[in-house]
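Can you read through this structure? Questions will come right after.
Here is chain A:
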Amino acid sequence: MSFCFNDANVAKIEALKKRYPSAQALSLPCLWMVQYQEGYISLDAIDVIAEVTDTPAMEIYRVATFYTMFHLEPTTQKRVLVCKTLSCKLCGSDAVLEQLKKHDVLVEHVECLGSCGTAPVMQIDDVNYENLTPTKVDAIVEGLR
Partner candidate 1 sequence: MSSNIKVVTRHGNSLKDKLYLPAIYDGVKVTFKHLFDNVTDMNAIDTLEYPEEQPTDITSRYRGLHRLTHRADDTIACVACFMCATACPSNCIFIEAVDREDGVDEKMPKSFFIDTLECVFCGYCVEACPCDAIRMDTGIFSLTGNSREDFVMGKEQLLSHKGAFGEEVSCART
Partner candidate 2 sequence: MSEMIEIIVDDKTYRAEEGSLLIDLLIREEIKVPYFCYHESLGADGNCRMCMVEIAGQKRPQIACDTLVKSGMEVNSKSTKIEKVHTDILELELINHPVDCPTCDQAGECSLQDLYMDYGLHDAKVTIVDKVKHDKKVDLGSNVMLDQERCVLCARCTRFTDKITHTHELGIIGRGDEAKVSTMPGRKLDNPYAMNVVDLCPVGALTSKDFRFHQRVWFLQSAESICHGCAKGCNIYIDHNKMKYQDDVIYRFRPRRNDAVNGFYICDEGRLSYKELETNRLESMLYDGVVVDEHEAIAQYKSLLTQYQGRVSVVIDANLYSEEIEAIVAYAERIGAKVFAPLECYNDPSFADDMLKSAQRAANYGAIVKMGLETNMPSDAGLIINFNHPTHFNAEAEIHFSTHKQESNALLLPMAAFSENSGSLINEVGLEQWCEKAVEKNSPAPTVLSWLEKVEG
């Protein structure tokens, strides 16, 4: 199985190339595109990105493993990011986590999501769900189906 950027992404890459002094700068945007297109970042995709960005594939792989938001393994479950950092912890992220364990989702315990004022918070598909309570968690996760 080999990877190809879809047409929309190919157009995006062409547009982005004009906006950076070097193609290497496209590695993060490309990794994002791959992740949205495929759900995860495969080694094939890394090779394609390496070609697009004119950068060694290893460099792209190093980058992909550095940033925690990139996933190198596919999953069929819904990823739920729960913030575990201080403000959320003080405001009850442990209860949120306990509640989430009862659902069939892939819970990722992540560091600060930048919603300290509306803690506790979780993020699903780039959307923050704030001021959570266990009841709210149930409603939100049920709503995903």
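In this section, contacts are C-beta pairs under 8 Å (C-beta built on N, C-alpha and C of every residue); 3 or more make two chains touch, one makes a residue touch a chain; residues count from 1.
These made the cut because all candidates are chains of the complex that A comes from, given by their letters.
Predicted model only: the values in this text are computed from it and were never measured.
Participant: All of 1 or 2 sit in the same complex as chain A; which one actually touches it?
Facilitator: 2
Participant: Going by the contact rule set out above, which residues of chain A touch candidate 2 in the complex?
Facilitator: Contact set of chain A toward candidate 2: 43, 46, 56-59, 61-62, 65-66.
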